[in-house]
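What you see is the complex with one protein chain gone and the rest in place.
Chain nomenclature is as follows: A, B and C, assigned in order of appearance, with residue numbering initiated at 1 for each chain independently.
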Amino acid sequence: VKVGLIGSGWMGAFHAESIARRVPGAILAAIADPNVESAQALAQSLGTGKVTADAADILADPEIDAVVIASPARFHSALITQAAAAGKHVFCEKPAGQGLDELDAALAAVEKAGVHFQIGFNRRYADDFQAAKKDLAAGVAGQPQLLRSLTRDPGTGSIPNAARVPAWTVFLETLIHDFDTLNWFNEGAEPVEVYAVADALVEPELRDQGFLDTAVVTIRYSNGAIAVAEANFSALYGYDIRGEVFGSKGMVQAGRATETAARRYTAEGLSADTPRLNVELFRQAYTDELADFAATVRAQRDGTPPPSGAFSLTPGAADARRALAMALACIESVKQGGPVAVAAAPVALRDDARAGV
Amino acid sequence: VKVGLIGSGWMGAFHAESIARRVPGAILAAIADPNVESAQALAQSLGTGKVTADAADILADPEIDAVVIASPARFHSALITQAAAAGKHVFCEKPAGQGLDELDAALAAVEKAGVHFQIGFNRRYADDFQAAKKDLAAGVAGQPQLLRSLTRDPGTGSIPNAARVPAWTVFLETLIHDFDTLNWFNEGAEPVEVYAVADALVEPELRDQGFLDTAVVTIRYSNGAIAVAEANFSALYGYDIRGEVFGSKGMVQAGRATETAARRYTAEGLSADTPRLNVELFRQAYTDELADFAATVRAQRDGTPPPSGAFSLTPGAADARRALAMALACIESVKQGGPVAVAAAPVALRDDARAGV
Amino acid sequence: VKVGLIGSGWMGAFHAESIARRVPGAILAAIADPNVESAQALAQSLGTGKVTADAADILADPEIDAVVIASPARFHSALITQAAAAGKHVFCEKPAGQGLDELDAALAAVEKAGVHFQIGFNRRYADDFQAAKKDLAAGVAGQPQLLRSLTRDPGTGSIPNAARVPAWTVFLETLIHDFDTLNWFNEGAEPVEVYAVADALVEPELRDQGFLDTAVVTIRYSNGAIAVAEANFSALYGYDIRGEVFGSKGMVQAGRATETAARRYTAEGLSADTPRLNVELFRQAYTDELADFAATVRAQRDGTPPPSGAFSLTPGAADARRALAMALACIESVKQGGPVAVAAAPVALRDDARAGV
Partner (left out) sequence: VKVGLIGSGWMGAFHAESIARRVPGAILAAIADPNVESAQALAQSLGTGKVTADAADILADPEIDAVVIASPARFHSALITQAAAAGKHVFCEKPAGQGLDELDAALAAVEKAGVHFQIGFNRRYADDFQAAKKDLAAGVAGQPQLLRSLTRDPGTGSIPNAARVPAWTVFLETLIHDFDTLNWFNEGAEPVEVYAVADALVEPELRDQGFLDTAVVTIRYSNGAIAVAEANFSALYGYDIRGEVFGSKGMVQAGRATETAARRYTAEGLSADTPRLNVELFRQAYTDELADFAATVRAQRDGTPPPSGAFSLTPGAADARRALAMALACIESVKQGGPVAVAAAPVALRDDARAGV
């Protein structure tokens, strides 16, 4: 499967490396980035030839089967729309858009073109989150009643360039992961209402400019389950990602407390290293989401059966839409200071989402 | 220290046993319960002579130094008031009252009488919660930003006599523990606002009668910290009590996942027993809270210095008041469907609370 | 049950406190110690009247039901013999003797007198070791094949008064606990042969004087199981006691890595406090072994049924003898530099041991 990468920033470069080196059967065919020099450096280090400043060159290339969109979020919906129109299969980093209108248009284009669409909710591919999902699918926790998902990004106690972080990032870029985890763990239910509290606790002097680095969201689901999503931008102990589902029969938990299973015992007591970087904690997950994408694209291209599993795995159009609707409802909740309903998805998307893989 | 027990139900009987057998220097001098037969059976099993149907007999007994109030919650405030008026030191099970007016009157009586008052927030005495508090007092987590406390009572998936459980029990009797844990962990800050979501998920057919078995509460504190308290009445895996504080320097956690440190590995994988009963999980804590009470009463009676610690421990009048105010605000929040301010405590109580031990 | 304590050193004083304060139904009736002043101070602090320099006074006291022997090990066998002859029930700290001849004589006296005998193998009463034993009794691990028990005493990297520590202490006083744990975990099998390696690694300059602070013992059992016992006198991280049984169906493990369930996460990673003192780690176990002793003595005295359990618990005469025989074989193994057979117990003892409680 020949893949064109659009956007070669931090995540784009990591995806490029995954495609070039770690995803069986995938070829990194081209890189598009307005910053051509950076893209060229990346291409060279990976032994890939083609570089362009314009994503349109990739979309126009008939050799290319699929694109990985890793540009800034404000371009995502438009790029999805264009890629679908060009007949390319699409893997898009989260969020798939910044508004429901633009996203619905993009997803309509995807549906019309019949291309495969996957969104970068990589946590689904982490081994412990998959194990938890497998247990949930098997009914280990019974009917979900209480859920929790949290993201704490690694930090040093202050946020570099905080003033340049776009407003509402905590919902649109960070908690959107947790929303998807909760939706996936509570499969079959729809998020109905959110109540969001957010503040600038890491960088309080930026509070007046609307900067938010900490948030807690309560979510009510159509099946009665109550969920909490929580985020903070600066955990001194590293990258802390956890999920928990409590239900009528028990509880399942995911989340890795330490970098490895090694432990040390000294005069100070027990200690162990904690995970520090998303690309360390989720290295396997980042590879596996792209491997899933490549395998599905190949199957669709070749008319062979898609990869299958014992539980739903691949995050698609309805998942992208559902999580974005929650993030947008959170923004509204913060503005209003009270609970806000989550916008229902178009019927087609909702059905699609429940079909599973 | 001679102690009179008022109320010999489930917790009363357990406290009786602790006083008679496990608390050094405490003597179980008398038991008052309208159900005299039950009280007599208890007294006999513990080798204690005096039993009465009327708590007034205990309050009138000049030999008795202190009372432990373990009657139903609706009598608590009145009993505190009477005991204080009789010059007895008071240990009262939570909640100390069911309304702020009655509680404020009771606490005023306590203050006027100069007796010692302690409330049964036993989690403070659990070894892991104390270790977490010690770390927090030492600044290990820095300035608190996100807190969590949860209670999941052991159950079987249905609640016996659910129809007879008083309304709002989930807030007044269950989450009140979590509110105190959060307040204690976030010492120096006041709870400002709560948003509560509650439902009947274990016994959905009782929802229409106002029964609530599941709740999630978001709390905003005066120092900006955001906390979540969560409760459910029926965890099939046992008694699940946890606390977590995340702050500017790190995180501390309390909560015991397994009954003991033993582990088994079989063809099915790793497994271990989970804690099943509060009187098992917190046996030491229940003993230690009464030992602290007895030691403080003795010190006050004898004019000797009170037991001291490196961190605030004994939950007193202001703690009882603060947690109740939060529970009442939660009830209001559920009724209104939005966030509600927490009633501020009288100035005297607030000051007292921050003096620590 | 009235108990006389013989020996008021470190463990004796702790046992005194347990009897006086924590064991239901036990009364600390008298303390005997040649160091009368120390005994008096202890008695006073516990509110116990009677103190004597001579253990014979206790044995002659008709009011006293039972003795707890906590004197130096070289007096144990003789005191057991005398106490049994005086009709006292006996709880003796380990080891019950320093040679098989003296111990066999003592145990014969116990048998002749018909008194209850218990030895201070307190680990059997630790909650995690009991949970593991319960699993083993239920067949969770199947037929034992590989066992491990270890003791690492807390230390600072050097051993105070090492020059005055009696020779072979590592086997007679320390590993004897592990031998009992292994025997108990491998119930029904006899230790057949040991191979011991020992050295002075903490205090190497004392090696030439015969001091040993580190040892590893391999044990072959009659059922084919192979066990390893390991000891060291100076663990900087505290008191480390673990047990493990691997068998045809799985594995069970006991041993507590941390002081409490609390955890902290900081810029340095995950950390937690480790257990530091035997009287902290095993506080409950030390209380429970004496409570078991008192309850059994009371039952025997009053002709009532003894406390019972789902698995063998109380360590008795055969257990004391079996563990000592292993320690003595280890000493011989070190001297010879090769494997040594474990001396078989007299038939009566062996039968007794397998009767369980």
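Heads up, the rule we're going with is that a contact is a pair of C-beta atoms (placed from the backbone, for glycine too) under 8 Å apart; a residue touches a chain by one contact, two chains touch by 3 or more.
What you see is a predicted model; the values in this text were computed from it and never measured.
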Only these shown chains touch the missing one, namely A, B, C
In the whole complex, not just what's shown, which of B:Asn122, B:Thr274 or B:Thr314 touches the removed chain? B:Thr274
Which one, A:Ala257, A:Ala299 or A:Ala343, makes contact with the chain that was left out? A:Ala257
Can you work out which residue in C:Ala41, C:Leu236 or C:Ala344 touches the chain that's missing from view? C:Leu236
Write the list of chain A residues that the hidden chain touches. 21-22, 24, 127-132, 135, 140-141, 249-257, 259-267, 273
Those residues of chain B that touch the unshown chain are 235-238, 240, 257-259, 263, 265-274
Please identify, in ascending order, the residues of chain C that touch the omitted chain? 142-143, 145-146, 152, 157, 195, 197, 199, 201-202, 204, 214-216, 218, 220, 224-226, 228, 230, 232, 234-237, 240, 246, 248-251, 337-339
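The criterion applied here is as follows: only the chains that are shown with their structure count from here on.
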If I list every residue number at the interface of chain A and chain B, are over half of them used by both copies, so same, or under half, so different? same
Indicate the whole-number Å distance between the mean C-alpha point of chain A and the mean C-alpha point of chain B. 41
Among the residues of chain A, which are close enough to touch at least two other chains? 235-237, 240
